[in-house]
Structure formats: C-alpha cells, structure tokens
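Excluded from the complex is one protein chain; the other protein chains are retained at their positions.
Chain nomenclature is as follows: A, B and C, assigned in order of appearance, with residue numbering initiated at 1 for each chain independently.
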Amino acid sequence: MLTSFEDLWIHVAENYIVIVSIILFGIGFTMLLFSRNLLKKVVGLNIMDTGVYLLLVSMGYIDGRHAPIIADGITDAANYINPIPSGLVLTGIVVSVSVTAIMLSLIVRLYEKYHSLNLDEIYELRNKEENA
Amino acid sequence: MLQSLFASDFIENFPLFAIILCLLCAVISFVLSGSGARRLTYVLVSVGMGLNCSVLLHNLITGERFTYMMGHFPAPWGNEIAAGLLEPAFALLFGVVILCSVAAGKSRILLDVRADKQNFYYILVDLAQVAMFALCYTNDIFTGYVFIEICTLASCGLLMIREGGKPLVAATRYMIFNLIGSGMFLIGITLLYGVTGHLLFPQLQETAAAAWSSGMYHGVMVVSIGLTVSGLAIKSGLFPFHFWMPDTYGTATPSSSGILSGVISKGYIFLLIKIIYRVYGLDLFMETGIQNILFLFGIAGMIIGSVSAIRARTITKMTAFSSAAQIGYIFMGIGMGTREAMIAVFFHICAHAITKPVLFLAGGALIDASDGKRDFNALRGAAHRNPQAGFAFLCGSLSMIGFPIFTGFISKLYFALSAFAFPHKSMLVLLALAVSTILNVIYFMYVSVILYSGKTDPARRVGFRQQRTFTVAVFVLVLVNVAIGLHSQPLTSLFEAGLDLFLG
Amino acid sequence: MLREIFLLLLLGGLIFCAIATAVSKRLMKMIIVYMAYSLIMSVIWLLLESPDLGITEAAVGAGVTGVLFYLALRRIHQFDKDAADQDAQNNSGKDEQGE
Partner (left out) sequence: MKKTFWQKLSAWHKGEFDFTLKTTDHVDPPIIHEYTGKEHTIQALSRKERAFSGALYNVLCVLFCLILIGVLLGAVVSLPPHGNAENPAVNEVMDRYVEEGMQETGAVNTVAGMILDYRAFDTLGESFVLFTAVCAVTILMKNTKRTAPDGTPLPMVVAPGIVDYSKDNIVKTVSRFLIPFIFVFGVYVLLNGHLSPGGGFSGGAILGSALILFSMVYGEDRAAAIFSERLIKTVVLVSLSFYAIAKSYSFFTGANHLHSIISQGIPGRILSAGLILPLNVAVGFVVCCTMYSFYMYFRRGRIQ
C-alpha cells in the first residue's frame, strides 16, 4: 500500500512504462470514442491495442535478464524473462491487424456509398435515405 | 447398456471433436458452392448437437465435471477445456437455435446475399458456432478473448453481408461498440494477469483469492473486474450501450438478427457468468460491489428498453429494443447474485434465445408478405396474408410477455420468487418486473392486434407450400418453447445441479 | 543507465506520435505518423527483450497495416475523383443541351 507522497513518487519512477502504456491506452480510447473521422477511429483503435500490449509485456520483463531463447545450454529460469506475455501479445497483434483490415474495408465501402468519412454525416445521409 | 455406453470416458473427447469439425467445415466451405456450404452447415450443426447431447448425458450419468487437456501438458501450463452440466446444455441450446434460424431464413438469405458470396454466409455461421462452443467450454481466460474476437468478426460479417448502405452503417457502429468492449476486456484480463500470473480458471481463482485477502491489490482487482464485466456487458448490449441494437438487428437478414440476438449476445453473457463464478468466485465478486451497478443498469434497461420499443415505428426496431429490455432482465438477475436469481437468469437466457429468433424470422416473413415495408400501417392484416408467420409471431410475443405455458412465464416466475428471497430490494425488483411486463403487454399486443386486424386480399396469401422449411424450423422453436414452459422441472433441476458443479 | 535513457526517449516519442496522430488534420500525415509510431514500438519491444514481437510489429504494424491504410486512403481519393469527373461530365452534358 502507498502511504506517503514520496512513496507514490518512487512508485511512478519505477513503473514509468506502465504509466506510459495507460496514457497510450487513454489516447487511443479517446480517439476511438471522440473522433468523428472513421480513419482516425481505426488508428485510435490500434494505438489503444498497442497500449495494452505494452502493459502486458512490461509485466513479463525482469531487470537484467535476457530474451527467452535458450542460449549456450543454460536452462536456468533465472536467466530469462517471462515468455508468456510475449506469446499473448503475438496473438493480440494478429487480432489487431485482422480487425483493422475489416474496419478499413467497411470504411472504403461506406465512402463509396455516402462520400463521407464523418460518422455523423453518414448517419444523417442514411436517415434521409430511409425517409425518402 | 445405453447407460454404460454414455458413461465411457471416450465421450470426454467430444467437445474437442465438435470444435475441430466446425473449424474444418468452415475451411472446406471456402471452396464449395453456396448450396454445398449450406448442406455442410446443416450436417455439421446436427452432428455438433449430437456430440453436445452425448457430453450432457455423460455428465448427467457420472454427475461430475471433467477437464480436458488440450495437448500433453496439465493445467497451469497447457490449455484446457472443461465441461460440467451447464456448458454442454448451453452449447446444445445455441446449436439448436443456430440451426433453426439458418434453416428458417434460407429463402431470405438467397435473396439478401449475392450469389457468389452465399458460401461465405455459411462459413461465418460455422465460425460463429465454433466461437460459441469455445466460449461455452473454455477453461482459460485468454482462449476466451481469442474466441470473443472470432465471434465479433463473424457476427460483423453476418451483418454486413447483406447488400446496401444501411447494413454497412449498422456494421460499422456495431464494430466500434464491440471493439471498445474488447479493449476493456483485454486490459481487464491484463491487469488480472499482472496480479495473479495465471490464465487458467482454477489457478486464477486460487491466486485471485489469495491476492484479494493479502489486501495489497484491492484497487487493481476492482478495476480489473469492473473492466472485464463492463467490456462483456457492452458487447452483449446492456442498457447505456444498447444504441447499436435497433440498427443492427433491424437491418440484417432475419437469420442473422436471430443468431446475433439469440445466440451471440447470450454467449458473451454465459462467459461473463462463468468468469464471475469460476475466476473471481461469487464472494469476491460480491465484495467489490459491482453487482449493484449491474443490478441498477439491468432495471434501467428493462424499463427504458420497453419504452423505446413502444416508441419504435417499425416491427424490427420494436423487436430489437425489446431485446435490450430482455438483456436488462438477465443483468438484473446477475446483479442479485443469489442462487434462485441465477436459476431465473439461466431460464431467461434459454427463453430469450429460443423466442427472439422466432420473432425476428416471423417478423421478416410478415414484412415480405407486406411488400417489404416495415412500418405498422403496411403490416396491417399481415397475419392473414401469412398465417404461419403470424401465429409464430403471436406465440413469440406471448412468451416474451410471460404468458403461462411458455418459457418466458417460467423465467419471470422465478425472477419474482427470487425477489421474495432477496433482502432489502425485493420491492424494487417486483415493481420493475410489474412495470416491464405491463409495457411488454402494451407493445406486443399492439403489434399482434395490428397483424390480425383489417381485411386482406386472399390472392396475396402465402401458403404452407411456399415456405415449408421456414414453417418447420420456426415451429420447432415454438414447440421447444412450449415444452419447456409446460415441463420446467427437469430443466430446473439440471440448472441447479449445474450451478452446484459450477461452484465446485 | 544508457538503456533507461534510450527507453525514456523512445517512450516520449511514442506519446508524441500518438498525440500527433490524434490532432493531425491531414489523413496522409496521420498514417505516416502512425507508421513511425509502430516502428518506435518495435524498437521498444527489442529493449524489453521480446525480439519475436519486434519482428512481428515491424512487419505487421509498420508494414502491412500501413500499406492497408494507404490503400484505403487511395481508394477514397479515387472515389472523390470519380465523383468530380461525373460532375464535370454532367455539367458539360447540360451545357451542350443548353446550346
């Protein structure tokens, strides 16, 4: 538990990667929710995802240890970092690129139909089409 | 003889077989024609139902949960799937609903989907089904995430495969909401991994309980639980995030609407219940206080969803908003958290899963009988033009209202009974149930009276012969609905036993 | 120590790129900045001792995703041009009729 201000400060200095990853998550999330431009939303989605991956990988990192590729026959676990987050993030990156491809193709088709990248405008045009 | 057959250990392989078969069929459908892919999907879903049914019987006979290693390595190291009674039961239910929805909407799919893309529709159905099986059986939280993503992408595909601009807009909106949900779920499980260092449910539960009682990580764990739960709640369409629903369910081809509202959102809810019970444990979850938020949003969803449904001007939008209200019931039950409420939740998942596709499919057929117009004026007398669809819609409405002999009645009864046993807030629950039921009656009866009112030209009448598969598939669902409504006792005891196995 | 300083610089660049994509007005610029962001990310993966991720992020994040964004933007410009052509054609058609 954190008791004093200095404690908090030390914690922030130790966990700076975690803080950065949360900031990236926040920027991406805000872009995804706030931006009216669809392409920006997709970029925001990617930034949000990489923020989470950075958080995950920073949890697996251990100071002074090496990448989990067995070298020189040393199999002592005290020499290597945790391989699990790397594997999970590998999966996550592939999921991100799939989602990005689908979103981009949706955007291209929407633009073809409505000639707009702005979600509000697209809704308005869609509603008019419905009423007509 | 039969008993010893179903008691054999070989049956424990069946969940794996069902999953792999779905994957293989999805890949093979990639090079098949549309009708070939459709037949393959029918065969596959039927085989999958048989496999899940065998697993259910096996577990009923042995009376135990089993875990199944996916590979050569045991629990904390390798992936695992697990099956008690609830998992195969819900996998079976989802299989039945998917089969009936696809079969009933066959002729609409032929019209709505371009000829050279027919086989892709069935690939996406196969993939949605495999995702449902995996979400039901998984015993590993990251496998859950991967299959949630498959499910999201496949359901987006099922939505936008229909030609035209409106499905595209609806699919974009659906994807954005779902991606927000996925992102929150992912960061939730990341924080949980940082605190516990495990990904499989049994080990997670142990370490999470230890971390909670150590008192060091209360903040992180509450945030992580909150994000995981709200991610899944957004994806299944809980009240403040239900705005994508009318667009999505209103514009897709009726089979897709049925699958999306009846199966996919229920899959997320089942995973959520599983995570609450098997990862955090009910006691830890109750200590965080998140259940109260779910309870309140559930009640708000029940009322506001119904009010929006009354204000809706088309039949598909009305049915879609009614889905938001029904999701509200389910989350209210999860928020109550008592044993009786959970039984009611399972019943309501069941009732909604078998009723909503009937409403969407029959609604689609009625719209077709009214020259493709969706508003209530055009639908006047549609039930005379298409009597089978009209009768199915009426049965579905009665079940949603909670008319006796239908499943919807049983679930509402259990909700009311559990409210009496629920301390402090029983009046709130009963009041919400009463108000919501009255609102349900208003909009469903309004539509049913419209459907049966007015005169119609006998020449426009659609007979049984033009829609044989539709009638059979929809009435299978209605019969299942009535059967459960009349004989709810076996299912109640199944759910009770399943919940006991869930708690371990 | 050197590693820490380098890492801090890269993390600062990461945040800078993220904010730049959020505020940039032109879409092409946004996509290029996003590709730079992915490259910085792949170097950070290397510093965090995850070379598998470094390779994958460089190939997928900076490479393929960037190309997909670029192609999508290109298609969008194409539709714009088509519409403009169509307008021009219609206008000239009207003029001819008028004469």
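The rule we apply is simple: a contact is a pair of C-beta atoms (placed from the backbone, for glycine too) under 8 Å apart; a residue touches a chain by one contact, two chains touch by 3 or more.
Being a predicted model, the structure only gives us computed values, none of them experimental.
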### Query
Which visible chains touch the chain that is not shown?
A, B, C
#### Entry: Selected from B:Gly34, B:Gly48, B:Gly105 or B:Gly157 as touching the chain missing from the view
B:Gly157
### Query
If you put the missing chain back, which residues of subunit B would it touch?
12-13, 16, 20, 23-24, 26-28, 30-31, 68-73, 76-79, 81, 116-117, 120, 123-124, 127, 130, 134, 140, 142-143, 146-147, 149-150, 153-154, 156-157, 160-161, 187, 191, 193-198, 207, 211, 216-220, 222-224, 313, 375-377, 380-381, 449, 453-455
#### Entry: Contact set of subunit C toward the excluded chain (per top definition)
50-52, 54-56, 59-60, 63-64, 67-68, 71-72, 74-75, 77-78, 80-84, 86-87
### Message
I need the residue numbers on subunit A that touch the omitted chain, in ascending order.
### Response
1-2, 8, 11-12, 14-19, 22-23, 25-26, 29-30, 33-34, 55, 58-63, 65, 67-70, 75-78, 80, 82-88, 90-91, 93-95, 97-99, 101-102, 104-106, 108-109, 112, 115-116, 120-121, 124-125, 128, 131-132
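As a convention for this text, only the chains that are shown with their structure count from here on.
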### Task
Take each protein chain as a node, join two nodes whenever their chains touch, and name the resulting shape: line, ring, star, complete or other.
line
### Task
Taking CA centroids for every chain, report which one is farthest away from subunit B.
C
### Query
If you count the C-beta pairs in contact for each pair of chains, which pair comes out on top?
A-C
## Note on the structure
dist(centroid_CA(subunit A), centroid_CA(subunit C)) in Å evaluates to 16
### Query
If you average the CA atoms of subunit B and of subunit C, how far apart do the two points sit, in angstrom?
38
### Message
Quick check on subunit B: which residues sit in contact with 2+ other chains?
### Response
none
### Message
Counting only residues that touch at least two other chains, what does the list for subunit C look like?
### Response
none
### Summary
Listed in rising order, the residues of subunit A that touch subunit B in the complex are 1, 25, 28-29, 32-33, 38, 41, 45, 48-49, 52, 55-56, 59, 84-85, 88, 91-92, 95, 98-99, 102-103, 106-107, 109-110, 113-114, 119, 122-123, 126, 129-130
### Message
Applying the document's contact rule, which stretches of subunit B touch subunit A when the two form their complex?
### Response
142, 146, 149, 153, 156-157, 160, 165-166, 168-169, 171-172, 175-176, 179-180, 183, 186-187, 190-191, 193-194, 199, 215-216
### Query
Can you list the subunit C residues touching subunit A in their complex?
7-8, 11, 14-15, 18-19, 21-22, 27, 30-31, 34, 37-38, 41, 44-45, 48-53, 56-57, 60-61, 64-65, 68-69, 72-73, 75-76, 79-80, 83
